[in-house]
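Before we start, here is the structure in question, set down as structure tokens.
With one protein chain withheld, the remaining protein chains of the complex are depicted in position.
Naming follows writing order (A, B and C), and every chain is counted from residue 1.
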């Protein structure tokens, strides 16, 4: 059970959270002109990074906010967490 | 290749077992191969075997970054079944099941395929609807699957608690009698031994570090820890690490890799005769020939390559096991481990050509790849050799994510693979 | 009736007591800064801006549950008046005010072993340095969500959705058995 630093509530046990997949994949403002390939890429293609990975979590049994975490998927070490809408910290 | 039998065992016993030969060579990589398989698990090793046996390609290599079968092949709970809902899936998994039935003889290596039956339990009215639909669909597809009442489930697996005093009582089950288990390590060892005998080079401890492409974009070879290997065909069969390998060719995959845990109890005398799966309460259990209760847990919520997960995941499956078989509450967990499973958006696998010429991929098996091993390997070999998919794996191509022609077993059935 | 859903008798053990607290009026308030100020005015109590903190004034309490979410507790008889006051105070200010008086109800867990009993199914650290008096948060207990608010060093106010109450009550009772419940 990981300890996940919620940007609003501080470090909390993983049981309070729901994973939300890779971060910073914005839904196209207007999906209609996209090709099927472009749309499929938005929907399904993921970096699935072996290493430093920016991902979304929701503190669903806490403040209920979505936020972003940078985690090393080879160690599960969490390097940063930041609010939705903020940029990924450059250092990580 | 020496033929194994009771007689050969006896003969070697007289010689104090000094005469046994290595199952496979330890060759140095050659400069060039007709095809290179990346990933020496059951799927990759099997693909090499079928390339050699059925397609006449002998100058091939299997590269593994560690030891043969060290990934999910050696980490799964060995459940084998083919009672999938959609005709495409049923055809794929039944292709595998049919090969399982003769695999020991084909390989002259006892893979201990044990068709002891796979019983999938229903706990709710909705479960009953879903499983009956499976049963009917399988019967039309020629795949065995039958509906059992709760009492019939109990008769088939006497250890089960079918009383009404549990939170989600068993209301019935779907049984595939041809389903069962096999000895996971033996599968990859058997394939390796047979492939090696046909000239396949098995190169362990040789991680692929790059995929080199020519000016036209086609595959030219692979960079490895032990140097460049020229080849025009690369088959990637790297399970949880598929995204990593494919990114070397510039491809972003519809995959996410999650930790999947499993565990065994201490060995006990035979008590659990078949495989039981309950998706509603997340319990997957069988008993190994050694006597260990083999239990599949769920995936952790987040992507990870650590091959381990959280304590709460094992807890969650064991609370279900203890409800289903309350006599096992006093058994003890002996070993708990994790693998890395690559999952696709529709929870069905990918056996496919790719946009890169000469690059093929077999991945996305999620939590259910072991059962498909021989079929998947066989079809992947076909796809690589012919540069086009076999009709059985044609629906499992990468382009279904563009067209929307999903084969969504998980959504349709609410059943884990 | 509460008793349609859950037993309401108190459970006593050596060093810990679980009881059903009286009915509250409850409002879920959501809004941005301007609306928060107006709501504080209307409620007669400054909604806490610090994460996971509660404020009390008289019969009313405001619990921070999220950066734009507060649980407002009051006497049941005050609810309509607060809604009305908010309607005028917040006119034109985007916000959401939803009556959830009946959605959940409150348990009280008290005694020197209260935190120990909570620790049976909740992974938070109830040391007073990390979970001081006045702290409140949603979290989980076993397999159900709840909100925990520490009102005194040895007293917790627990908010739980109505249908989960029997489970939470049963879960806590199970962890009180070794202390004599």
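Operating definition for what follows: a residue touches a chain if its C-beta (ideal position, glycine included) is under 8 Å from a C-beta of that chain, and two chains touch if they have at least 3 such contacts.
Methods note: contacts and distances are computed from a predicted model.
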Which of "ABC transporter ATP-binding protein", "Simple sugar transport system permease protein", "NADH-quinone oxidoreductase subunit M" or "Sarcosine oxidase subunit alpha family protein" matches, in UniProt, the chain that is not displayed: "Sarcosine oxidase subunit alpha family protein"
Chains shown that the absent chain touches, full complex: A, B, C
Contact residue for the chain not shown (choose from C:97, C:114, C:135 or C:148): C:97
Among B:59, B:108 or B:209, residue touching the chain not depicted: B:108
Residue ranges of chain C at the interface with the undisplayed chain: 1-2, 4-5, 23, 28, 30-32, 68, 94-104, 116, 119-125, 127, 130, 142-144, 161-164, 166-167, 170-171, 174-175, 177-178, 180
Sites on chain B contacted by the missing partner chain, in the whole complex: 4-6, 8-10, 13, 15-18, 20-24, 26, 67-68, 70, 74, 87, 90-91, 101-102, 104-105, 108-110, 112-116, 123-126, 129-130, 132-137, 139-143, 159, 161, 165-168, 180, 183, 185-186, 189-190, 204, 265-271, 281, 287, 289-291, 306, 308-311, 314-315, 318-323, 326-337, 345, 400, 402-406, 408, 410-413
Residues of chain A in contact with the chain not shown: 1-3, 13, 18, 20, 26-27, 30-32, 34, 36, 39, 43, 56, 58, 60, 64-66, 72, 75-78, 84-85
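Convention: only the chains that are shown with their structure count from here on.
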Mean-CA-position distance for chain B and chain A (Å): 29
Gap in Å, rounded to a whole number, between the CA centres of chain C and chain B: 48
Overlap residues in chain B, where contacts from two or more other chains coincide: none
Residues on chain B engaged by chain A in the complex (per definition of touch): 241, 243-244, 247, 252-257, 301-306, 310-312, 342, 345, 401-403
Chain B contact footprint on chain A (complex, rising order): 1-2, 14-15, 17-19, 21-22, 36-37, 40-41, 43-50, 53, 55, 71, 73-76
Of chain A, residues touching chain C in the complex: 1, 8-10, 12-13, 15-16, 61-65
